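So that we are looking at the same thing, I have put the structure below in structure tokens.
Missing here: one protein chain of the complex. Every other protein chain is in place.
The block that comes next holds chain A.
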Amino acid sequence: MGKPDTTLRIDVVDVGCVDAISDKTLLECLEHAGVECHFNCRDGFCGACRTKLISGEVSYTVDPLAFIDDDEILPCCCKPLTNLKIDVPL
């Protein structure tokens, strides 16, 4: 009984593909895979982890308070809902 592979994939521009881990924030998924991403507060209010979302959808675990543009997300407080394509500023 092979379960269908439901793991969401996160395509990080210039880095490669990373698997999403359920119950982990996007930042934790990136860190788990060894992708370096800036962070400070890990609570959505400082904006240090601001990342460009090229495609896909995320849901926030807390209301993001830091300023983000319409095409940006805060990986520290969101989880992927679909496969994502993101550009992490290095």
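Observations on the model:
The rule we apply is simple: a contact is a pair of C-beta atoms (placed from the backbone, for glycine too) under 8 Å apart; a residue touches a chain by one contact, two chains touch by 3 or more; residues count from 1.
Simple rule for what comes next: contacts and distances are computed from a predicted model.
For the chain that does not appear here, its UniProt entry gives the protein name "ribonucleoside-diphosphate reductase", which is one of "ABC transporter, ATP-binding protein", "NADH-quinone oxidoreductase subunit J", "ribonucleoside-diphosphate reductase" or "YncE family protein".
When you scan A:Asp11, A:Asp43 or A:Asp87 for touch with the missing chain, the hit is A:Asp43. Touch with the chain omitted from the figure is made, among A:Leu26, A:Leu53 or A:Ala66, by A:Ala66. Listed here are the chain A residues that touch the chain not shown: 36, 38-43, 45-48, 50, 63, 65-67, 89-90.
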